[in-house]
Every structure is written in structure tokens, then in C-alpha cells.
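For this depiction, one protein chain was excluded, whereas all remaining protein chains were kept in their positions.
Labels for the chains are A, B and C, by order of writing; each one numbers its residues from 1.
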Amino acid sequence: MKAKVYVTLKKSIADPQGTAIQNALGKLGYSNVEEVRIGKLIELDLGDVSEGEAEAQLVKMCEGLLANTVIEEYKYEII
Amino acid sequence: MKAKVYVTLKKSIADPQGTAIQNALGKLGYSNVEEVRIGKLIELDLGDVSEGEAEAQLVKMCEGLLANTVIEEYKYEII
Amino acid sequence: MKFGVIVFPGSNCDIDCFYAVKDVLGHEVEYIWHDTEKLNGFDCIILPGGFSYGDYLRCGAVARFSRVMAAVKEHAAAGKLVIGICNGFQVLTEVGLLPGALVRNKNLKFICDTVPLKVEANDSPFTSLYQKGEIINIPIAHGEGNYVADEETLKKMKENGQILFTYVDNPNGSMSDIAGICNEGRNVLGMMPHPERACEDILGNSDGKRLFESILNALEGSLKNE
Partner (left out) sequence: MNNSYEAVGITENEYKKILEYLNREPNELELNMYGVMWSEHCSYKHSRGLFRHFPTTGERVLQGPGENAGIIDIGDNLAIAMKIESHNHPSAVEPYQGAATGVGGIIRDIFAMGARPIALLNSLRFGDVEESERVKYLVEGVVEGIAGYGNCIGIPTVGGEVYFNDSYNGNPLVNAMCVGIIEHDKIHRGNASGVGNSIMYVGAATGRDGMGGASFASVELTEESEEKKSAVQVGDPFMEKLLMEACLELLETGSIIGLQDLGAAGLTSACCETATRGEGGMEIDVLKVPRREKGMLPVEIMLSESQERMLLIVEKGRESEVTEIVEKWGLHAITIGTVTDNGRLIVKEGDRIAADMPAYSLDSSGAPKYYKEYEEPQYYQELKQLQQEEIKEPQDYNETFMQLLTSPNLCSKEWVYKQYDHMVRTSTVVKPGSDAAVLRVRGTKKGIALTVDCNSRYCYLDPRLGSSIAVVEAARNLVCSGAKPLAITDGLNFGSPEKPDRFWQFREAVIGIGEACRELDTPVISGNVSFYNETESQAIYPTPMIGMVGVIEDIDKSCTMDFKEAGDIVILLGETKNELGGSEYLSRLHGLEKGKVPTLSFGLEKKLQAFILTAIEKGLLRSAHDISEGGLAVALAEGCMEKGLGVDIQIQTKLRRDVALFSESQSRFVVSCSTEALTELQQLMAQQEIPNEILGKVTGEDFKISVNNSDIVTLKVKDMKAAWRGAFKCLMK
């Protein structure tokens, strides 16, 4: 079972990395770009587990290790 | 127009960060996890552009700035 | 001889390079702001260490597009000397003046240390005062110094003798222990270690000084030939 996890900063948290890239894009002429936010994409191969199990594992992994819910939120997708 | 860009290391390039997370997950008891790879998720608000224009911009942004095609590959998604 | 040190807004080893040239070598040196369009009258351009534009996305990714880099390319194309140290090396690979790329250190940590390097070739304007095979100690300070290139590129670099420095105890996972390389034309050097931090005994190390003296030698030689 494979899965993708997306970890992004909560909307309320300033994302200086995204802002820096937005500025860079602006200088390159993409002045239409209104916002850039940077997150993490984590691709996992969960091996031989059922979908239900995969889902249960993913929630625990995200809460415990992959994201710090003080500043980040996560989404996952089983594929 | 909003878009998401996914930048990942080429398969041929080692991903020590992914390996570190795989090990950490192993320690937490998820020994079923066979592979972890870490990439970047870049969320963009492209403002008021047509879909065609968005697509053209995205390719240029990715090739030029968002990914280094010597080591990385990218995918994007317009939403 | 006149050196130029490029200053990106996030450069932070610019002053170290500046003082190495001015105080240690006693030569002329100027800072060059990143939006400068023309580089006139410089014999050697130094791209210093630091975090050019924050380097949040990837080291050197944004610097590649700065105005001064077009001028640096012209300078290099004219056969003049360019040296990129640490972040400068990363910028040179991003901009295509040197092959390959630099990725996160294998141990995922920033490493600041003084490490032994082997001088692999001394037939370059940057290494002529070292012995081939000599071991020198030079500081490193980077989080993304792990050199990667495809096999073909590596093979070609080896054949051409473009690998100038290798690590004795590979600290960051670099392919073929690569610490520093030059281009085919041998006038562009990129290296992760910081020779400018090893130019004075008071800092406990002057092994890097000969790199700058090699450059001076080369420049003086080419003046004579003109």
C-alpha cells in the first residue's frame, strides 16, 4: 500500500520561505503570483497492509512524527 | 488560478532524509514501512490568469527555479 | 591584481574573502553588489559563502537569476578566473558554469569542522602551489555539500582531471569524495571547503593561503604572456 502525506504550515503561521520565493518569482517577472506556501510531500510505501490499517497508521504517524500540529497541518492520500 | 507543484528527488539520487524518517518510523513500531521519500509541495496562487497561461508559467517556473532538473523532477496540478 | 567579491543579499562570507585578499595577500579587492550589470577590470571573481537569497528553496536557486550572474558568465567565457566557495559553488552549479549539483549532507546535519583534503591535481590556476597528492586541512561549514552528478559527468570530469580536491574522510556523502572541481576550461573553480578561513596562523591554519597565492601566480603569469 502506498501513500502520500502533505504537511503544510497552518494558514495563520507566516511562511517566510514561501514569501521569499514569491519575491523571487516577482523579480523574474511573475508579478501575478499572489501567494506561495511551501510544504512537505512525504511518499511512503507501507508494504503489505490493508487499507484500513494503512489509514490508522498514517494518522498516528502524522500526529506523532511527520507533522508538528502546533504549527502544521497534514493531509494524506492512499494510492 | 491556484496550482500545486510537487518537486521530488530523481529516483537515482539517494534521499537520506527519507531514510532517516523510515528509520524513525521503524523505531516507533512501523516496521512494515518499506520506503520513504521526501519532496517539496509548493502551493501557488497565480492570481488572475487563464488556465493556458498558468500552465505555461508553471513549466517555466519549474524548469528555471522551483526544481533543479539535474537532481529533481516535478509535477504540477492546476486547481 | 584586482579581485571582486560578489555580494548577494544573504552572502555572509563576503567579508572573509575580502579580508583574505586585502589583508593577507595585500591585493586590491572590491565588493560587487548582486544587481551589477558589468564586471570591468576584475582579474578574479569570488562568489563567497552564505545563503545567497535565504536559499530556502534550494541553495543558489534564486542567485542564478541575479543580474550579476550574467556578467559572471561573460567573465568566465572570456577565460578569466572565477571561484565559488561553499554557497558560491552551489550557485556555479545552478547557473551551469560547473556540472552536477549539491544536495543535503548525508547525515542531514550542518557540519562545521576542519577536515583534511587531498589535492588531486595541481595543474590548475588554483592549485599550482600545492603538491599533487598533498593533504591539506581546510574548514568546512555547510548543510548541503553532498556533491552529485550522473555517471557520465563524473567519468568525464575524472578523465579531464577536473576534480581538484577530495575529502580524506568524506564528511557529507559526496560522490567520489569530491570537495572541489573546476570546469573543462580550468578557469572556474567550485569548492565546498573555505580556503579563506585558513589563511592566517592566528586562526590556527594557513593551508588555504596557497590557493590564493596560486591564483596570483597564474594572474601574474598570464600578464607576462600578454
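Here, a contact is a pair of C-beta atoms (placed from the backbone, for glycine too) under 8 Å apart; a residue touches a chain by one contact, two chains touch by 3 or more.
Because the structure is a prediction, the values reported are computed rather than measured.
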Checking the contacts here: which visible chains does the omitted one touch? A, C
Out of C:1, C:15, C:70 or C:175, which is the one that touches the chain we can't see? C:15
Omitted-chain contact residue, chosen from C:37, C:113, C:152 or C:169: C:113
Would you write out the residues of subunit A that touch the absent chain, in ascending order? 9-17, 19-20, 23, 68, 70-71
Would you write out the residues of subunit C that touch the absent chain, in ascending order? 9-13, 15-16, 19-20, 49-51, 53-56, 109-113, 139, 141, 143, 194, 196-197, 199-200, 202-204
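Keep in mind that, in the parts below, only the chains that are shown with their structure count from here on.
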If you average the CA atoms of subunit B and of subunit C, how far apart do the two points sit, in angstrom? 29
Approximately how many whole Å separate the CA-defined centres of subunit A and subunit B? 10
Indicate the residues of subunit B shared as contacts by at least two other chains. 40, 64-66
Could you tell me which residues belong to subunit C and also touch two or more other chains? 57, 61-62, 65
Listed in rising order, subunit B residues that touch subunit A in their complex are 6-8, 18, 21, 24-25, 28, 30, 32-49, 57, 61, 64-66
For a test of understanding, state which residues of subunit B touch subunit C in their complex under the given definition. 9, 12-14, 16-17, 20, 40, 64-66, 68, 70-71
Per the touch rule above, subunit C residues touching subunit A in the complex are 53-54, 56-57, 61-62, 65
